[in-house]
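All protein chains but one are shown at their positions in the complex.
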Amino acid sequence: MIRRQQPLSERLEARGISRRSFLKFCTTTASLLALSPALAPRIAEALESPRRPSVIWLSFQECTGCSESILRAGAPSIESLIFEAISLDYHETLQAAAGHQAEAAREQAMAENAGGYILVVDGSVPLGNAGFSTVAGQSNLDTLKAAAAGAAAIICMGTCSAFGGIPYANPNPTGAVPVSEIITDKPIVNVPGCPPIPAVMTSVIAHYITFGTLPELDHLGRPKVFYGQNIHDRCYRRPFYERGQFAETFDDEGAKAGWCLYKLGCKGPTTYNACAVLKWNDGTSFPIEAGHGCLGCSEPNFWDGGSFYKPLSQGTEIGGKTLIAAGVAGIAGGVAAGVANRAKQKTLRAPKPEAKKEDKA
Amino acid sequence: MSRPDLNAVLRQRARGTGNMVLVLHEVAHALEALAARGEARVIDLSSLPMTAPELDRLTDWLGRGEVIAQIEAEGRSEAMETAYPGVWLVTHRDRDDMLRGRYIEITPLPEILRSQPADIAAAGRRMARALTHFSDLEEAS
Amino acid sequence: MTEVVTKTELDEAFAMFYGMAASIKDLASPEPEMTEAERVGAAKGVFLKAIDAEMATQLDACVKCGACAQACQYSIGTNDPKYTPVRKLELLKRVYDRELSPLRWLKRLYTPDLTEADLRAHQELVYDACTMCGRCNLVCPSGINIADMVALNRSALAAAGLMPAELRFMQEGQEADGTIFGADEDLFLYRIQDLQERLGFEIPLDKEKADVLLVTSGLDIHLFRDATGGAIEALQHMGVDYTLRTDGYEGANFGLLSGHDGTKKKLTNHLVDVAIKTGVKVVIVPECGHSYPALRFYGAEAHGGAIPFEVMTVSEYFGRAVMEGRLKLEKDAERRVVALHDPCKVGRWGGVFEEPRAIIEAIGWELHETESNRAYNFCCGGGAGNFLIESADQLKRTGYRIKMNEIEQTGAKSIVVSCGSCRMNFEVGKVKAGDTIPVESLAALIAAHLPKDKGAKA
Partner (left out) sequence: MSLLDFARGPALEWAAVVFMVGMLWRIGGLTLMLRNKVLSKDRTPEPWKGGLRTMFTRFSPAPVFRRKVAFQYIAGWVWHLGFVLVVFFFQLHIQFFKGIVGFGWPALPNGMIVAMGAVSLAVLITLLIRRMLNPVLRMISSFDDYASTVITALPFATGLMAFAHIGLAYETMLALHFLSVALLLVWFPFSKLFHVFTVLPSRYALGVKFWRKGVKV
């Protein structure tokens, strides 16, 4: 696994990958990063540099959806090439090593690259009982703290590590928390999504390798390149929203005509992600294009933000029950107030026992 | 709400966003610059908001030239000279044949077609090795 | 018609009456001694006793749109925001908000209680600057009955001993002997005697039983004898079984005008008792604005139950007789163009519109309606006893000007009116403004157009 010193050109040649293929890869990665095509050579040059950052990938309370989505365990393709560019020194799912040998490999990688490696985390960290999630006898919390100490930067992959995600959702039995609530002294890049878009992951790392810095982040620590605009702004169904043409049910004429899904609970307007532009499954489509409203999976508390099928313009807690109860209470109060008023009027109108006031005036 | 007329919707999507004309003007200016000052340019089509039918009409408008080059490098790529020499249409696909990029390159020859120096050097070494065990016997039969 | 009063006699009586009215202010008793607590307590007592569900709803319905300021004569004339009608309910609203509104526990925190200064400042608004004419009620988008609540404010100020001196003099006078302007029984009997001589027939006085009781007023006894005289002559002509009662001849009610509820009830009850004692079927109130609602729409309340007789104004009684053909009047040759003033308490607050118009039609005159007419008419400018209040002179002149502008626009040769107080205001207004248009009493007109053959019942 550790072939850091060998220059990229030799490794390409060893893998039988032509320089032309590498050039093609850099061109498509530039357009992925929404960088101008002229930067492709710059990316090529960066990827060739001998400096290859080591990456430690730690998985905590996660469903491996993120790993599967990012690493394309299926068909090795140009993406895997980029992982050749980095030295993925520890990944429980992918690495051949197991048991103590794997742990030893990680310890060694952390030691050798102290302060220089990138720590990638997917899954939230349970603060409840340590027993909820341990690896090799060590609680996720301790593993994270140890790994974070020497990390140059932390990339939180997926809504679970970024914002707590589904384990964090009410009632949060394990006391799960996002990484940012534990590690506060390291630069953290959140790449939320359930799962996040694969291209986002590779691009963040390509950006780090190319420019040596993390991409510009928004107030929730997400790369603005991908999370700067909400789905609604880049959704191809937006003209239907403007004209007020909405699908009423999932199979009515409107839905078939590809009208806006606002009324079916789409959370596009309040969700920041690049699904509408980069799309999923290599640009095939994204949830809205497939006919289902966006769930808002890249936003904190998306699971507790009210039903996925309740339109944004509906109140989440206001409902018949509360109003009926309030009505009953109101009527009771009204009657009480009315009776009190009548009583007060009666006393006011009762003739005063002592001399009537008017006579004196 | 009136019943939506599907054809009208599809016609509307075909008319698309109207960006096609803008791109073509940009290509025209780039072509003049190439002719006058030899400045090459690459326009990345994937990031421009255009509907699929609009993109196809764009490429149809540009037409076909005399050269269509097929490239096999980590998946198919194609470089096609349009009806306007100097304006090339380059498309890259990955091994899963997924479209990864579409570019209009205004240049005498797209970079992708040129054999790369590193590959040439490697080829030299490879040929030398292959020739070492090339025996007369094979040459005679 | 026989001329029961000559022009000169009328002018002399007018001058004498005008001089007397002007001196009332000095004759009035001093303001009753009361502490601030007593005054405020009394005023609040009146308010809280009167507020009911309807009034509470109206007090909570004002959206402060300012439309009432566009209907009120004084507000339009002076263009002074101080006289915006709904401001006259501010004290009532504050007391209601603090003491009786369902949200009193909350409103008490930010609504100031009443003070004597508030009451004194309010005097001008509810007396001088308001004749309770009710025109503001007709423009209010929330339909708030501002006028009646101003009347309630007058009662509150009266209870707090803060009536204007002039009204206090009249109220105390009427509380004592039921008469106004000193028109006591002797003067009443002298006037009956005088009318008998001029009319040439005996006026049925103090009959035990009768069908119709004709009520007059101190104003007619002193001044507008042609009004009462006209009514008597018409009744005689119609051969109606009518009478006048020395124990019940005063229709005016300064308890109502001053806001003193005790006097108001006492006076109304007195008239009701006399009418019941005489077993009449109809009581005709004199040509006077407020005497009509005081009996017609308050008689039952004062009496505590339905009253067994009808109450009509002079214009209503004879108008209906003309409309039903029971009374024929002779048409003049010349179709004189006139304007009619519907007294607020008889028109807008009494519903008597068609009858006076029928009479004018019957005598062959041409009525030109003013722009604001019937229920929407402008007040004569000095109603509700305000013609006595000296401090209200400037406002009365403003009110008069607005009314007179509308009348002049009709090109009328004279103004027909069926109310002594309005007539007084027109006369005083004319003197001050230098106008010369004659003001004619409807009753006098009726008498003037009775068919000549006296005895025959047409």
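When the chains are written out, they are named A, B and C in that same order, and each has its own residue count from 1.
In this section, a residue touches a chain if its C-beta (ideal position, glycine included) is under 8 Å from a C-beta of that chain, and two chains touch if they have at least 3 such contacts.
Given the structure is predicted, the values throughout are model-derived calculations rather than measurements.
J.: The chain left out here touches which displayed chains?
T.: Contacts of the unshown chain, counting the full complex: A, C.
J.: Given that one chain is not shown, which residue among C:Ala69, C:Met163, C:Leu271 or C:Leu388 touches it?
T.: Hidden-chain contact among the options goes to C:Ala69.
J.: Of A:Trp57, A:Phe246 or A:Phe286, which one is in contact with the hidden chain?
T.: From the options A:Trp57, A:Phe246 or A:Phe286, the contact with the absent chain belongs to A:Phe246.
J.: Which of A:Gly128, A:Gly212 or A:Gly334 sits in contact with the chain that's absent?
T.: Checking the options A:Gly128, A:Gly212 or A:Gly334, the one contacting the hidden chain is A:Gly334.
J.: Based on the whole complex, identify which of C:Pro102, C:Gly262, C:Gly279 or C:Gly364 touches the chain you can't see.
T.: Checking each option in C:Pro102, C:Gly262, C:Gly279 or C:Gly364, the one touching the absent chain turns out to be C:Pro102.
J.: Determine which one of A:Asn230, A:Asn273 or A:Ser298 touches the chain that has been left out.
T.: Going through A:Asn230, A:Asn273 or A:Ser298 one by one, A:Asn230 is the residue touching the chain not shown.
J.: Identify the residue among C:Gln123, C:Asn137, C:Asn153 or C:Ser441 that touches the chain left out of the display.
T.: Of the listed residues, the one touching the omitted chain is C:Asn137.
J.: Please identify, in ascending order, the residues of chain C that touch the omitted chain?
T.: Residues 50-54, 56-58, 60-67, 69-71, 75, 81-82, 84, 86-87, 100-103, 106, 137-145, 148, 296-301, 303-307, 347-352, 371-372, 375-376 of chain C touch the chain absent from view.
J.: Which parts of chain A are in contact with the chain that was left out?
T.: Residues of chain A in touch with the missing chain: 230, 232-233, 242-244, 246, 262-263, 269-270, 299-301, 304-306, 310-320, 322-323, 325-327, 329-331, 333-342, 345-346, 349.
Just so it is clear, only the chains that are shown with their structure count from here on.
J.: For chain A and chain C, what's the span in angstrom between their mean Cα positions?
T.: Here the centre of chain C sits 81 Å away from the centre of chain A.
J.: Quick one: report the Å distance separating chain B from chain C, using the average Cα coordinate of each chain.
T.: 100
J.: Between chain A and chain B, what is the gap in Å from one C-alpha centre to the other?
T.: Inter-chain centre distance comes to 35 Å.
J.: At least two other chains touched by the same residue of chain A: list those residues.
T.: none
J.: Tell me, which residues of chain B touch at least two other chains?
T.: In chain B, no residue touches two or more other chains.
J.: Enumerate the contact residues on chain C facing chain A in the complex.
T.: Checking each residue of chain C against chain A gives 32, 34, 41-42, 45, 48-49, 51-52, 99-100, 102, 158-161, 260-262.
J.: Under the stated contact criterion, what part of chain B meets chain A in this complex?
T.: Where chain B meets chain A, its residues are 1, 3-4, 6, 9, 42-44, 46-47, 49, 51, 71, 73-75, 77, 92, 94-96, 98-101, 103, 111-112, 115-119, 122.
J.: For chain A, which residues count as touching chain B in their complex?
T.: Per the touch definition, chain A meets chain B at residues 9, 13, 17-21, 23-25, 27-28, 30-31, 34, 36-38, 75, 77-78, 81, 234, 236, 245, 248, 253-254, 256-259, 282-283.
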